[in-house]
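After the structure tokens below, expect a handful of questions from me.
Of the protein chains in this complex, all but one are displayed in their positions.
And now, subunit A:
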Amino acid sequence: MAATLCVKLLPKQGWLPLTQSVRHGSKAVTRHRKPVHFFRQKLLAVTQYIPPARVAPPGAYPPPAKQVQEDNTLTVLMKRNLKKLFQENKIIAVVQNNASNSEDMMSLKYRLHKHGITVKFFPNQVMRSFLKDNIYCNMVPLFIGPTVLFVCKEPKVKEMLMTLRSSPQMTLLGACIDNTLLSAEGVVAYSKLPSMTVVQGQLVSGLTMLTSRTAHMLQHHPAHLSALLQQYIKQQSPDNTAEGAPKAEEAT
């Protein structure tokens, strides 16, 4: 409602005019609900009272029942496949592929198939729900984003690494070899290990090193051995008294 003031010369500043005329009356108190002015509406919205949230004591209500989602048949089928995979294969490697084409994928699959490695795709959700009940629960954080599984019945790590190196988009995240979880560096170290027979030979030689030295010394000429023992006694004699030394010399 426009309120127009009478145009009157105000004698001094700050004085309210004596008369104020309004175009037409609109009363504040009406019989119907008068629409609230926008400024007043904004003010009321800003200054609304928000009561503090009262927290119920811990034992008051029973805990909300967790909604257990049943798996679809497809998920069940995929989980069964996964279980078989984990049981049969020795290597299960997790690789992230940053959008390679189908041609690259095909050539990679072909190269890996020559070494007996299969490429598998599974949805991350299914993988995570399968793994968290398993002994392989520590692999769960690996399955984020676009991931591919490489599985193989024999531990052919070197060939797999060489094939992966040729395709730049594939990043090896980790692998589970012989039920042991390995990181990317662990996989590289595993590939550099010598074969089982070589390792066993090294272990045996290390254990028998000391005993073989003793046997070698005993098999030497006996004069050499007696000279060594006499030298040992002479070194001991400055510590002992003079009586101990002739006794030791009589013994040899």
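Simple rule for what comes next: contacts are C-beta pairs under 8 Å (C-beta built on N, C-alpha and C of every residue); 3 or more make two chains touch, one makes a residue touch a chain; residues count from 1.
Just so we're on the same page, contacts and distances are computed from a predicted model.
Chemist: Looking only at the UniProt record of the hidden chain, which name from "Myotubularin related protein 7", "Large ribosomal subunit protein mL53", "DNA replication complex GINS protein PSF1" or "Septin" is the right one?
Modeler: The correct option from "Myotubularin related protein 7", "Large ribosomal subunit protein mL53", "DNA replication complex GINS protein PSF1" or "Septin" is "Large ribosomal subunit protein mL53", the UniProt name of the unshown chain.
Chemist: Which listed residue, A:Pro17, A:Gly116, A:Gly145 or A:Gly201, touches the chain dropped from view?
Modeler: A:Gly145
Chemist: If I consider the whole complex, including the chain that's not displayed, which of A:Gln13, A:Thr30, A:Gln87 or A:Asn101 touches that chain?
Modeler: Only one listed residue reaches the unshown chain, and that is A:Asn101.
Chemist: Under the stated touch rule, tell me which residues of subunit A contact the chain that is not displayed.
Modeler: Where subunit A meets the chain not shown: residues 96, 98-101, 138, 141-142, 144-146, 168-169, 171-174, 183-186.
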